[in-house]
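Certain chains of the assembly are absent from this excerpt, and the rest are unmoved.
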Amino acid sequence: MAFRTSLDMEDDCLNMSPLGLEAQDKLGTVCIFGTGDFGRSLGLRLLQAGYLVVYGSRNPENSSLLPKGAKVLSHKEAAEYSQVIFLAVHREHYDFLSDISDQIEGKVLVDISNNLKKNQYSESNAEYLSKLMPNANVVKGFNTVSAWALQSGNLDGSRQVSVCGNDYKSKRIVMEIAQHLGLIALDYGSLRAANELENYPLQLFPLWRLPLCIATCLTAAFFCYCVIRDVVYAYATEGKDVSFRILISLANHIFPVVSLIMLAMCYLPGVIAAFLQLYNGTKYKRFPAWLDKWMLCRKQLGLVALGFAFLHVLYSLIIPVRYYVRHRQNSYLAKQIKNNETIIFQNFYAWRNDSYLSAGILGFGFYLLLGITSLPSVSNTVNWREFRFVQSKLGYVTLLLCTLHTFLYGWDMFCHAHNYRWFLPPTYMFSLIVPCIVLILKVILVIPCVDTAVMRIRQGFERHAEKTPYAKKTSIGGTLAL
Amino acid sequence: MAFRTSLDMEDDCLNMSPLGLEAQDKLGTVCIFGTGDFGRSLGLRLLQAGYLVVYGSRNPENSSLLPKGAKVLSHKEAAEYSQVIFLAVHREHYDFLSDISDQIEGKVLVDISNNLKKNQYSESNAEYLSKLMPNANVVKGFNTVSAWALQSGNLDGSRQVSVCGNDYKSKRIVMEIAQHLGLIALDYGSLRAANELENYPLQLFPLWRLPLCIATCLTAAFFCYCVIRDVVYAYATEGKDVSFRILISLANHIFPVVSLIMLAMCYLPGVIAAFLQLYNGTKYKRFPAWLDKWMLCRKQLGLVALGFAFLHVLYSLIIPVRYYVRHRQNSYLAKQIKNNETIIFQNFYAWRNDSYLSAGILGFGFYLLLGITSLPSVSNTVNWREFRFVQSKLGYVTLLLCTLHTFLYGWDMFCHAHNYRWFLPPTYMFSLIVPCIVLILKVILVIPCVDTAVMRIRQGFERHAEKTPYAKKTSIGGTLAL
């Protein structure tokens, strides 16, 4: 029948608990196999919430460490007491269950195990368990909560407990237990999702890998380039040792360049996607895999870029306190005074200098704004339309300002021969390539006729009828950036 | 009867699904009318969660794009399969339902539609639908979730699904479905709230409108003022072109002024409210509408002001790298050296200069603290008392420090005639008016006798018996700022 709800787990839970009834024990008895850290923490928490707890253990005598009020029995005995059995043992030891398959029949078996590395086994522990115990209702859950958080009640980080399983009723029972422990239970679908749940606690910033790797490569490349162009060049030609420039001067050349390129890379895939859709004449055609992957890590790309921009700001702000800078200025001034030169003020330089500074400041301001709105708690409070307004409209303003900042900084540098040491152009020129491409493509896309064409495709219009069922996600994803 | 709970939707959900039973289908069958993006995404998600999905479509043949495992039938047939029908079609096409009113009778009809602009129709789509189908239980919900988020499972932004409807049982069914999709369902009351839910996805920072508008007006006004007083004046009197000062010098005059004024405006309404309550002798008298509106956007006012303060900080920090500044200092120094003047160090200037700088820094530090605590996730973790402590106590410290900063900066400027170019006083003087008013009024309010009077009123005491039932909210809101 349809829409079974909490009520109907009732009937098969009528095992009178023989452990004596108090006010709380209406919540019933929970059985825990395994007396490790997690087993103990879970037991303590369950007792606090008003459950009766029975531990199943190999050697029930050794119960010194278990929370007060919990019974310790053999696995066989313990299993009989309760409708729900938490399995807090390693996958290797699951086989002991086969001896007590009769006691476990039809009961809820909660697999809370984690592995040591991702995809350690061909199939997830929970699925393996359900094969092992076909007559039990296996539910995967609680493995994302740390024993420490569970016990100390310090759950700020991990209030959400994802639960998955094939039998809906069993899942529901486990979710209710989670709720009674003060956790927020989320239904994660069927047991097929168990693998995902088991991998979750093992992953280490998967989405950040690519952006960080890009950042590292770019930084390394530009570092070598700058060292050759500045330090080596100075030494080779004038025999001057300017190696000290590496620490700040070069860093402050590299960071802004990397930052601007990566910022532009956040918006490039969106533009490419739009052109692809225009070319395909439909949004129901799958994007190439690399584009999908690229799109999914745009947020991280942007945040890494923001980090570099932040460093650039700090490095620029400390310029005047640097010994090198002060010395250069002083000796310059001293020279002028000695030679009795009068220093003429050039309005033009003032304009240029100020305008590139303020473009940079405003750009950074907007940039920070983007960063703040990408904080989970902030993006939760804005609706879809507001989110897109900030991330795309403001995003392009930021890109524009930062590109302008670089342009004004470089100005006419590129047309002075002496800037091409060993025919190597100054770094800032490289940083302008990607942003300019993005901005030009974007300009093309906002031309009314093009814009309407894209919109029509986005609204489902198709020029010719090639459709593939799995194309949607990517295409919808594509709209994100525009 | 009272306190009907999840259980009692059971009885009217006993439609055996004839689509063949698997493990998951205990969750039952869901029908979706409409095969657009949202319909498809929702269907996919439902299938993943273990529901059976039937699509109702005008032309059931064209089902190429629908997720695998979903049946596609005519509206009539589809409706018979399920107790719950998601209506993923535009309001304009609702009328087709009238043909199948028999199949829909007594069923749960979920209106997930959104409009193109706010209050597009006199009545909300859901209410219109419930008038159209009086014998169906209309529930509004899911319209705040984006198809993309739903399908990609990337729900960070939008896990919360608000649901409203008149029939409690139907609402409950829809909320349970939401929970099975891994969403957090919130009960939003009766169908009267549908309009609000439908407007939500369309709004664009409604609370930020007023503060941003105020900021823009102030900035524009002060900009004109400064241009006249600095640039035009210099040109008219000495024929000097100092237009370059617009970009940074003027900006750095305007931003702090606007920031300080807006910060003060966050605390002004609270003080006014207190005096109004004192005057009325009760807290149960409605505040004027403008005061209510003002109070509701104090947070946004403060954050915009923080943004301006941040820009002011950056603009001030880059002063020493500016070409103009360096040139002025150098030529000044050169002059002194030429004329053989000895530069005397004045303790007094050092004191004044340092004190105004440090007042500014500390003020900005506290300011940032206020900003951080106004992040949703942070303000969630503090209780009411802590929140008020930060926002009012620390808030006034911030205001005090920033005002002090401005005072010390201006110091005795105002008593030098040459600062009144064309009789126009320097900008910073304007920025002091509002803060001083707020601080003075606040000082009056903290005088013991006044303070106790306000407290007694806040605790419900009334001097004379004029009461209006709706006055509470505003009065309680009033306490926010104190």
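By written order: A and B. Residues from 1 in each chain.
Criterion: a contact is a pair of C-beta atoms (placed from the backbone, for glycine too) under 8 Å apart; a residue touches a chain by one contact, two chains touch by 3 or more.
These numbers were taken from a predicted model, which means no experiment stands behind them.
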Worksheet item: 2 identical chains shown; how many in the complete assembly?
Response: 3
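To be clear about the criterion, only the chains that are shown with their structure count from here on.
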Item to complete: Quote the value, from 0 to 180 degrees and to the nearest 5, of the angle by which the CA atoms of chain A must be rotated to coincide with those of chain B.
Response: 120
Response to the item:
chain A to chain B, mean C-alpha position gap in Å, rounds to 25
Discussion item. List the residues on chain A that touch chain B in their complex, please.
Written reply: 1-8, 156, 162, 166-169, 184, 186-190, 284, 313, 316-317, 319-320, 329, 333, 336-337, 343, 345, 347, 349-351, 353-355, 357-358, 361-362, 364-365, 368-369, 375-387, 389, 460, 467, 469, 472-473, 476-477, 479-480
Worksheet item: Quick one: in the complex, what on chain B touches chain A?
Response: 6-7, 9-10, 13-17, 23-24, 26-29, 36-37, 40-41, 48-50, 64-68, 82-84, 144, 146-149, 151-152, 156-160, 173, 176, 179-182, 184, 200-205, 241, 243-244, 247-248, 251, 307, 310-311, 314-315, 317-318, 320-324, 326-327, 330-331, 333-334, 337-338, 375-378, 380-381
